[in-house]
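The complex appears here minus one protein chain, its other protein chains still in place.
The letters A, B and C name the chains in turn, as written, and every chain counts its residues from 1.
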Amino acid sequence: MNETSKKALEGKEKYAVVVEAGLFHYPLNRGEKPHLTGNRCNICDKRFFPKRTGCPYCFKDGDMEDVELDRYGIIYACTLVHIPSPSGIKAPYAYGYVDIPVDRIRVFGLFTGAEPSSFHAGQKVELVIEPIKTDKNGQEVIGYKFKPVENRH
Amino acid sequence: MNETSKKALEGKEKYAVVVEAGLFHYPLNRGEKPHLTGNRCNICDKRFFPKRTGCPYCFKDGDMEDVELDRYGIIYACTLVHIPSPSGIKAPYAYGYVDIPVDRIRVFGLFTGAEPSSFHAGQKVELVIEPIKTDKNGQEVIGYKFKPVENRH
Amino acid sequence: MRDVYLGGVGMTVFGKHLARRLRDLGREACLKAIEESRIHPKEIQAGYCANALGSAIQGETGVGQNVLWELGINKIPIINIENACASGSTALREGWMAIAGGFYDVVLVVGVEKAVMPKGTMLNVGAAELETKLGDVFPGYFALTAKKHMEVYGTTKEQLAQVSVKNHANGILNSYAQFRKEFTVEDVLNSPMIADPITLYSCCPNSDGAAAVILCSEKKAKELSLIPVKVAASVLTTGCYENGADITGWEVEKLAAKEAYDMASLGPEDLNVVEVHDAFTICEIIHYEDLGLCKSGEGGRFIEKGATDLGGLIPVNPSGGLLSKGHPVAASGIAQVVEIVWHLRGQAGKRQVENARIGLAQIMGGGKEGDTKACTVHILVKVQNTITLDCKDNI
Partner (left out) sequence: MRDVYLGGVGMTVFGKHLARRLRDLGREACLKAIEESRIHPKEIQAGYCANALGSAIQGETGVGQNVLWELGINKIPIINIENACASGSTALREGWMAIAGGFYDVVLVVGVEKAVMPKGTMLNVGAAELETKLGDVFPGYFALTAKKHMEVYGTTKEQLAQVSVKNHANGILNSYAQFRKEFTVEDVLNSPMIADPITLYSCCPNSDGAAAVILCSEKKAKELSLIPVKVAASVLTTGCYENGADITGWEVEKLAAKEAYDMASLGPEDLNVVEVHDAFTICEIIHYEDLGLCKSGEGGRFIEKGATDLGGLIPVNPSGGLLSKGHPVAASGIAQVVEIVWHLRGQAGKRQVENARIGLAQIMGGGKEGDTKACTVHILVKVQNTITLDCKDNI
């Protein structure tokens, strides 16, 4: 953060930064749901997250198109980490791979909560946008996480 | 610097650190002169500064012996630098190569002062021990420099 | 393509070497390799140096030149190589190519690392990757692999722990190892949890150290008073990066192993001694499977029945592996080969695998998209055993 933007913040509320630009759509309107933004190859229809410059299978430029990924996935594998990450995430925290059947893609992501019993392979999860850490300037960093889908029976 | 040594320093005078251990002898007694400490190979008599673990020419271990280098040298080449160094030396500063005839060795070193006219190749210089910079903790870092030998005629 | 032989080999003790520089550690390992070869350093025609973290941790680049000039070696090509945990073995392969391709007769390959981090600091390699920003850490990535292997194949946490128990038992016999301490399955399971199911004693340590080998042509090898050991295969391959791939094994490792076996005209059943990349306990179990030492999914039961113990069907990591010997990143791949050479030459002391004639070393590194950036497999073969020499044990 440069001096000008530091000054602009003085005495004001903290504002949030995102972990990486262009990863997700954050809902501003009530009722709207968040989603991850990936892209797809118009030749082979394969989807990518995060977005790629070109499709590694078709090797063509200019044939990639942004897509909203489906919000629901199934945990492929998960773990609970008990050490803080060098990138600044406080222990304990849970993460893993989530398969998104609609888009035939597997994504890496953090999970909400940090209970050993909360997550297991095969579990249905949904996307949420949440703070994942606090950066060196004390600002919240917004990322995405997966949380268990409530069982409704 | 760890917490213990930080505490030990609180309220006391700054004390000096050396730029690298074992480079030079700093005179504590009046009248004693400083000198650089190099080493020599007992097989081929070649001298090294800074000290080497083994002689690169004879390729034998255990045949190196510390030597006091002669305090007087002749400037081989010199320059005046107008940008601060990443290692923390303030601009402008002068440095160059000094040939020490007695030891048949060329050493790299800073020069005292920073006047363009002060130093030239072929000039006779002598070794002095002086602060060369201030480190991140505000402590003086002691190194060695060469200064012109006074012309006595 | 010409045959390539091992000359002298050497390594430093692995562990914490706070007061020693990269060049000092590298020098020691090289000196041992040179002295065992009984050659003069000036006979070395090219140098390959592996170092992965020097630029990030020590602010030092061009490490190869710094190490070799400590030995008085100058005016030859020196190449610095990085491939994460496979840095050393990649340098070895480049050195192998330089001789196999007919460019040189004597090449020095050295791997050196100071990976013990200054107190209170954490290495943030891969900081640019999304996974890293989201908190991915090495033990966590391998924890996912372990969880899946347990789920799919019924591998147990006790079987995982047995890898650490075996390797620490081996390490006690190796004076070069960082941790020479016996562990029980309970010790491993009760050590602090790092990333479920990976506990502290399921992880290799960060270490400082160096390892070096001399490689030479057949003609030059005949001049050396050493039992001839030949490089029968040298393979390097990068990952597949296939989204949605099965993570209970590494396709890239299976590919590398197949290519190596084909190159050597050998199979897993021919091996007498193996060193694998046991950065975490689960890794060794999967390597058993990927290298074909046992069937897919059988790795857990394979260690449980003692197949990979010293004296077992196929001893794996007799050196103690990374878990006990330590892991100075870029040195590890070369140290594995040093260990294999000692076994093939009958110099491995108390941990000697009897009559070892064929050995394999595998290492991989660099996480990317759930895959690995570099995987190497080397197969070494003792060519004959007719020369009797004064080989001193390396215990």
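FYI, a residue touches a chain if its C-beta (ideal position, glycine included) is under 8 Å from a C-beta of that chain, and two chains touch if they have at least 3 such contacts.
This is a predicted model, so every value here is computed, not measured.
Enquirer: For the chain that is not shown, enumerate the shown chains it touches in the whole assembly.
Expert: A, B, C
Enquirer: Name every residue on chain A in touch with the hidden partner chain.
Expert: Residue positions of chain A that touch the missing chain: 52-57, 59, 61.
Enquirer: What residues on chain B make contact with the chain left out of this view?
Expert: 19-20, 23, 46, 48, 50, 56, 76-83, 85-87, 89, 93, 95-97, 99, 104-106, 108-110, 116, 121, 132-133, 143
Enquirer: Can you list, in ascending order, the chain C residues touching the missing chain?
Expert: Considering the whole complex, chain C reaches the absent chain at 1, 21, 47, 52-53, 55-56, 58-62, 65-66, 68-69, 74-84, 90, 93-94, 97-98, 100-103, 124-128, 236-241, 252, 255, 366, 368-369, 373-374.
Convention: only the chains that are shown with their structure count from here on.
Enquirer: Let me spell it out: compute each chain's centre from its C-alpha atoms, then which one is farthest from chain C's centre?
Expert: Relative to chain C, the chain with the farthest C-alpha centre is B.
Enquirer: Can you check how far apart chain A and chain B are, centre to centre, with Cα atoms defining each centre and the answer in Å?
Expert: 54
Enquirer: Once you find the CA centre of chain B and the CA centre of chain C, what distance in Å lies between them?
Expert: Taking the average C-alpha coordinate of chain B and of chain C, the gap between them is 42 Å.
Enquirer: Among all residues of chain B, which ones touch two or more of the remaining chains?
Expert: Chain B, residues with two or more chain partners: not present.
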